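Excluded from the complex is one protein chain; the other protein chains are retained at their positions.
Chain nomenclature is as follows: A, B and C, assigned in order of appearance, with residue numbering initiated at 1 for each chain independently.
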Amino acid sequence: MHMNRRQFFRVSGAGLAASSLVALGFSPTPALAETRNFKLARATETRNTCPYCSVGCGIIMYSLGDKAKNVTADIFHIEGDPDHPVNRGTLCPKGAGLLDFVQSPNRLKYPEIREPGSTEWKRVSWNDAMTRLVKLMKADRDANFIANNAEGKVVNRWTSTGMLCASASSNETGYITHKAMRSMGMLVFDNQARV
Amino acid sequence: MSSLQSLDIAARSATTTPSPQVRKTPELAKLIDVSSCIGCKACQVACMQWNDLRDEVGDNIGTYDNPRDLTPESWTVMRFSEVETQTKDEGTRLEWLIRKDGCMHGEDPGCLKACPAPGAIVQYTNGIVDFISENCIGCGYCIKGCPFNIPRISPVDHKSYKCTLCSDRVGVGLEPACVKACPTGAIMFGSKSDMASWAGERIEDLKSRGFANAGLYDPPGVGGTHVMYVLHHADRPSLYAGLPDKPRISMFVEAWKGMFKPVALAGIAVAAVAGFLHWVVTGPNDVQPKDDAEAEHLRQKADDPT
Amino acid sequence: MTRSPDRLVRNSTTARLNHWLTGGCFVLLTLSGLAMFHPMLFFLSELFGGGQWMRAAHPWIGALLLLSYLGLIVQCWRDNLPSRDDIVWLGAINRVLANEEDGVPEVGRFNAGQKFVFWAMALLVPVLFVTGLVTWDVYFSPYTTIEQQRIAVLVHSLAALGAILVWILHVYAAIWVRGSVQAMTQGYVTRGWAWRHHRKWLRALTATGSSGPRPKA
Partner (left out) sequence: MTNHWVDIKNADVVLIMGGNAAEAHPCGFKWVIEAKHHNKAKLIVVDPRFTRSAAMSDYYAPIRAGSDIAFLGGVLNYLLSKDQIQREYVKNYTNAPFIIGEGFGFVDGLFSGYDETKRRYDAKSWEYELDDHGFAKVDPTMEHPRCVLQVMKRHYARYTPEMVSKITGTPKDKFLKVCEMIATTAVPGKAMTVMYALGWTQHSQGSQMIRTGAIMQLLLGNIGIAGGGMNALRGHSNIQGLTDLGLLSNSLPGYLSLATDAEQDLETYYKPRALKPLRPNQMSYWQNYPKFFVSLQKAWWGKAATAENSWAFHYLPKIDKLYDVLQAFELMNQGKLNGYICQGFNPVGSFPNKKKIVAGLSKLKYLVIIDPLTTETAEFWKNYGEHNDVKSEDIQTTVFRFPSTCFAEEDGSLTNSSRWLQWHSKGAEPPGEARGDVEIIADIFHRIKTAYVKEGGAFPDPIVNLTWSYKIPHKPSAEELAMEFNGKAITDVLDPKDPAKVLVKAGEQVSGFGLLRDDGSTASGCWIFAGAWTQAGNQMARRDNADPWGLGQTLGWAWAWPANRRILYNAASSAPDGKPWDATRKLVQWSGTSWVGADVPDIRPDADPAEADRVQPFIMTSEGVARLFAPTGMAEGPLPEHYEPFESPLANNPMHPNNPKARANPAARVFKGDMEAFGSPKDFPYVATSYRLTEHFHYWTKNVLTSAIIQPQQFVEIGEQLAQAKGIENGGWVKVSSNRGFIKCVAVVTKRIPQLDCDGIKVDTVGLPNHWGFVGIAKPGYLVNTLTPFVGDANTQTPEYKSFLVNIEKA
C-alpha cells in the first residue's frame, strides 16, 4: 500500500470516532520541530593551515567568544577553508578531526624531567629545566668541540650533541632552529624528510 | 506566514492533521558517487565533529569498516566490499567498492510512517527526514519501518538517532558537513534535479570507461530518495555491502501502520457500541426472586435429604 | 459488611487479587498500547508520565500480566475445561443474550462465554508476550532480525486487538450480568445468582455442603 501524506490523513480520519476523548481536553502536543541551532553563528574565525600532510589545506578554526578581554578563546570546531585553491573546503579524515588533536587528552601541559634510572616523570618549572639543560649542553660543547681535525684543518664542529627537527613546525621555527644550532657548530642535525 | 519550526515541514510522525503547506521550497539531495569514493572516512569524521559525536574506540575484526556498524554515535559509516567482476577486455577485475552508508532520506520514509510519537520524526519540504529527539520515546518502531536499516536506539538515553542531513546547516543555507569535507567530491549536494543531471554526467563517464551498467540509485519503491548513489554496477546494488536491490517499506509495516490502524480502532468502537446497544435493548440480567426461591429450595433439600 | 452465611464464595481472595492484578495490568497495557498504536490516542501517554515512561513501562507491565495470568490459569484451568454442555449452551446463545432462561442448559462454574474469554486470553497473552519480547528493543533487539521484528509488531497488534475485543466482551458481560462485579470484588454471590447463572455449580456445592468456590471433595 502506498499512501501519500494526504491520503494518510484521510484514512486516519476514519479513526476519529474513537478519539472523542480529544474533545475532553487531551489535545496533542503542539507541532514543534526546530532544527538544532547553528552552532557557529557568532564564533570567532581564524584562518590556519592543516599541520598534517604537505597538501597544506586551508582550515578555519572557530573559537569561543569574540576575543574580548574576559573570554578565553577555546577552539571548538574546525572546518576546511572554502577559499583555499587546493582543498576548496574539503578535508581528509585527519584534517577533519583536527579539533581532537588540539583537544587531545595526551597534550603535554608542563615541563617535566625523568631522572636517570627513574620510572616516572617529575614536573619542573621552565626556568629550572632550562637552567639544567643549558648547563649540560654548554658543558658538552666545551668538552667535545672540535676546532681542528687530525690534519690541522679548521673544522669548528660539535658532534657530541644532535638534534632532530620537526617537519610540522613552521618555517620560522625551522629557520631559528637552524640558525641557533648551526652557530654552535652542530652537525648531527636532521629532520623528518626521510621517514 | 510563520510557523513553529525552522524548516517547512511536509510530514510529521503520528500526526493526523497537516502542517502548513503553502510555501514551496526546492527539493534537495545528496549524491554519493561511489565510483569516486576513496573510502577515506573524512565524512565520518566530519559528521562526528559537526554533530559532536564520539563513538567508542573499537577493534579490528579483519576489515577496514570502523566503527563496524551504524550506532547512535556513528550516523554514517563506510562499508568496504572486495568484489571480482568480469570485464570484456581484462577478464576478472578486482574492484574495491566502498559505500558510505547512512540515512537515505526517502521520499516515503518508513521510519516516519512507523513512528508512534507525534512529531518525533519530521520530513521537511526540502526532503530531509529528521528526528526531533525531544519527542522520541525510544520504541524502536522507526527501525522496523526503515527499509535500509539505519536508525539506532541509544542504550543511554533511549532515543533513536540517525543522519539529519545536517538540517541545522542546511537550515542556514550551508551544505551538510560530510559533503563539505569529502576530499574527492564523491559526495555532492544541491537541488535534486542538479544532482540528477550531475549523476547523468558521471554515468556517461563510467560507461565510457567500460562500466556498461553504471546508473543512478534513486529507488522508486520508496518514492525516490534524497540521498542517491551513482553505482558502477547499478544492476546489482547488493554488491555494495548489501544495498537493497529494490527497497520498499516492509509489507508487514505497511499493514500494521496502514489500514489496520483505523480498522482496529473501528473494531474496538463497534464492540463497545454493540455492548451499549445490547444494554439499551435488553438491559441487565438480574437475579429474579424466582431464582432465589429455587436456590433456597435446593438448599433446604440438601439440608434435609429426607 | 457482614457476609450472610447464605451466600456463596464465587472467587477466593487469592483469585480475586490475581484477577484484579491481571485486569489492572491489562488496562494499563491497553491504554499504553493504544497510545503507541494510534496517534489520536497518543495523549494517553500522559497518564504514564509521558512517552518515554510509557514505552519503558509497557513491556514490564506485560511481563507482570503474563505471570499474573499464569496464576489465573493455575487456579481456574480445571473449571474452564470445555464440556459437551458448552456446545448446547452456545446453541442457545440467542436466549442467553435476550436474558431468557428457558431452554438454556444448566451451567457449571463457568459458562462457554467465560471459558472462551479464559482460553482466548490464555492464547493471546503468551502471543503478546513473545511478540512483545521480540520488539522489546532495549534488551532483546539483537536476538532477532528486523524482518522478524516487523512480523512480531504486526502479530502483536493483531493479538492486542483480539485481546481488547475479548476484554470488552468480558467487561460488558460483567456489567450486564448483575452480581458478577460483586463476585469479583467481594467474592460472594447469592444462591439465587448461582441458581440463575451457574446452576450446575450450585448443585455441586449444595450436594457437598460447600460454600464455594469449589465443591468439597
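Heads up, the rule we're going with is that contacts are C-beta pairs under 8 Å (C-beta built on N, C-alpha and C of every residue); 3 or more make two chains touch, one makes a residue touch a chain.
What you see is a predicted model; the values in this text were computed from it and never measured.
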Neighbouring displayed chains - absent chain, whole complex: A, B
Missing-chain contacts mapped onto chain B: 36, 38-42, 44-45, 48-49, 54-64, 66-67, 82, 84, 94-96, 98, 183-186, 201-202, 205, 208-209
Interface with the unshown chain - residue positions in chain A: 44, 46-58, 61, 63, 72-75, 78, 83-88, 90-98, 100-102, 104-119, 121, 126, 129-134, 136-138, 140-142, 144-145, 147, 149, 151, 153-180, 182-195
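Quick note on the criterion: only the chains that are shown with their structure count from here on.
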Centrality ranking, top chain (CA atoms only): B
Gap in Å, rounded to a whole number, between the CA centres of chain C and chain B: 38
Chain A and chain C, separation of their C-alpha mean positions in angstrom: 66
Multi-partner residues of chain C (at least 2 other chains): 38-40, 42
Multi-partner residues of chain B (each touching 2 or more other chains): 15-16, 118, 135, 255, 261, 265, 268
Chain C - residues contacting chain B, complex: 35-40, 42, 45, 50-52, 54-56, 97-99, 135, 137-138, 141, 146-147, 149-151, 153-154, 157-158, 161, 164-165, 168-169, 172, 175-179, 190-197, 202-203, 206-207, 209
Contact footprint of chain C on chain B as seen in their complex: 13-16, 116-118, 135-141, 143-144, 149, 153, 155, 158, 250, 252-253, 255-256, 260-261, 264-265, 267-268, 271-272, 275, 278-279, 282-289, 291-296, 298-299, 301-302
Residues of chain A that touch chain B when the two form their complex: 1-6, 9, 11-15, 17-19, 28-39, 77-80, 82, 87, 89-97, 99
